[in-house]
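All protein chains but one are shown in place.
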Amino acid sequence: MISPDLIAGIFAFLLSLMIFSYLVGDNPLFRVAVHIFVGVSAGYVAAVAWWQALWPDLIFPLVSGPALQRALLAVPLVLSGLLLMKAWPALSRLGTPSMAILVGIGSAVAIGGAVTGTLFPQIGATINAFDLHKAASPFEVLINGGFILAGVATTLVYFHFSAGPAAGGSVKRFSLIEIIAFVGGIFLAITLGVLFAGVYSAALTALIERLHFFGTFFGLGN
Amino acid sequence: MRYVALVLAILTGLIVLVGYFVPALAPVQDMLLTWSIILAGTATLVGVFNLILVHGTKVTKREKGSIYSALLLFCLFAAFIFGLALGPDHPDIRLLVDVVIVPVEATLMALLAVTLLYASIRLLRRRANVMSVVFILTAVLMLFASATLPFGEIGPLNDFLRPWFQHVLALGGARGILIGVALGTLTTGLRVLFGADRPYGGK
Partner (left out) sequence: MADTIKCPVCGEVNPADVEFCQNCQSRLQPLTGPLKGEDAPLTPGQIPTKKTTSELEPILPQWLREARQQARQSAEDEESKKEDEQKTTPIPRAPDLLAGLASQNEAEDEETPDWLTNITGVPAPRKKVEPEDAQVKFVELGHEEPAGSPSEQASTTKPEQGNMPSWMAGQAAAPEKDELADWFARASAPAADESAEHPSDGGTARVEPAPTQPEPPPAALDSGVADWLKNLDANAASASAPARPAPASGIETPDWLKNLDTSAPAAEQKPVQPEPPSNIEVPDWLKSLETNAPVIEQPPAQNIPLAETPAAGTPPSHDATETGSEVPGWIKGLGRESAASQASSEVLPDWMKPAGPPSQTPPAANPEPTAEEALPSTELPDWLSSLKPAEPPPAEETPVAPILGPGGPSTEETSSAPAFTEDSISSSDADEVFGSMQLPDWLTSATTGQPAAEENLPRAAAKDESIAPAELPSWVQAMRPVEAAVQESSAAAGETAVESSGPLAGLQGVLPAIPGAAVPSSRPKSHSIKLNATDEQQAQAALLEKILGAETAPVPMKASSVVTSQRVLRWALSAILLIVLGGVVFSQTQIFPLPSLAPNETNSAIAAVNAIPQGAPVLAVFDYQPSTVGEMEAAGLPLMDQLILLRHPRLAILSTSPTGAALAERFMSSALSTLNAQNSYQRGEQYVDFGYLPGGLTGVYAFAQSPTAAMPLGADRSAIWQSAPLQGVTHLSDFAAVIVLTDSVDSGRTWIEQTALERGSAPMIIVSSAQAGPMLLPYVDSGQVAGLVSGLYGAAGVEQANGGLPGRVRHYWDAYSVGLLIAVAAIILGGLWNLVTGFQARRTQESR
């Protein structure tokens, strides 16, 4: 008797194998696996959105909530109905107000989070990098703090794209900006190199996990 | 409709933004945030509907690859119906994630290892400049420092160079990026709240 877990394992194994077939090249097996994945994911996400977003926040309160809450929820209900019109091009304009509310609230939240969660704390941390109490050696603090400060400043300058007219009718950044930006580019390269190593490590771990899954499937691993 | 959308975006945004600093607006802010959560859930459904329309059109018009679209729609409706019927928290629905979604996505991520390795090898052929060389050297250093050898670790590499690169040099760059992103988020959000940008289709 084949157990459901074995069937699930075989199916997962086959899907993994079909995706791995992409190493040889694009092929129908890969496409089948991808389309199955997209279909299942979309259906699952739709079910999740219904049960874990609309139901607890809209449907359930509308059904069992107090009158005031139900009245207030009429607005998001209407907005949700209008937003659904976005799926049909002819009626997509009706969903614009709902999208406007989403974007407006999201922008406000992003602004608040960026200011309170990143800008001030990170600027403060850059300044605090020279806190002599953070390390036993003031020299180490100064060196590390200096590098961090240089890294932050030059990286920001690197993304400074203002330029002035140059000879020949072209535009060019100021020389000082160019020099600082070059240093910022070095810092960026180092940062991206570290990130690349992290991404490869994550992908390598995923590969190992898949191989481990195969080993487990065939009883070679644990 | 255009001005209604503009007014709604600015009004709701300002209320939520002011709510960060004015506690009195917290109830209104909470209400708007709840509305936003509901609309976000609805937007997810809109995305799924759009996917159904696109692939449904392919199937009805028998375009190239319609068989794949049919397979996608079949899987979509099956997962959605079973998900609606049983709920996403049901073990059988979670099994759907374990059997289909996790293997496929994890394998796609595994393929990325080969792709990244190949790309890193080809990088210096494509673009051999200072930044590329620094990038590759840093990556090699970090990869080598993240591994151990059969006889143990390489002390200075694991104990000094890797932390220093990661906590000093890379941190400076990362922080610069994060601050830059925050500044970009700030300006972009303000443009939306001022009505200069209307990504919701207000223009």
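The first chain written gets the first letter, and so on, giving A and B; residue counts start at 1 in each chain.
In this text, a contact is a pair of C-beta atoms (placed from the backbone, for glycine too) under 8 Å apart; a residue touches a chain by one contact, two chains touch by 3 or more.
Just so you know, these numbers come straight off a predicted model, no measurement behind them.
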Residue touching the undisplayed chain, where the options are A:Pro28, A:Pro138 or A:Gly215: A:Gly215
Hidden-chain contact residue, picked from the options B:His55, B:Arg175 or B:Arg198: B:Arg175
Chain B, residues in touch with the chain not shown (by the definition above): 20, 26, 29-30, 33-34, 36-37, 40-41, 44, 87-89, 93-94, 97-98, 101-102, 104-106, 108-109, 113-114, 117-118, 120-126, 128, 136, 139-140, 143-144, 146-150, 152-153, 158-159, 163, 166-167, 170-171, 174-175, 177-178
For chain A, the residues touching the chain missing from this view: 23-25, 41, 44-45, 48-49, 51-53, 55-57, 60-61, 102, 105-106, 109-110, 112-114, 116-118, 121-122, 124-125, 128-129, 191, 194-195, 197-202, 204-212, 214-215, 220-222
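In this text, only the chains that are shown with their structure count from here on.
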Approximate Å spacing (C-alpha centroids) for the pair chain A, chain B: 3
Partner chain B, residues of chain A touching it in the complex: 4, 8, 11-13, 15-16, 19-20, 22-23, 31-54, 57-58, 72-73, 75-76, 79-80, 83-84, 86-88, 92-116, 118-119, 122-123, 125-126, 144, 147-156, 158-159, 184-204, 206-207, 209-210, 213
Chain A partner contacts - residues on chain B that touch it in the complex: 1-2, 4-6, 8-17, 20, 31-46, 48-51, 53, 65, 68-69, 71-84, 87-89, 93, 95-114, 116-117, 120, 130-132, 134-139, 141-143, 146, 165-183, 185-186, 188-190, 192-193, 198-202
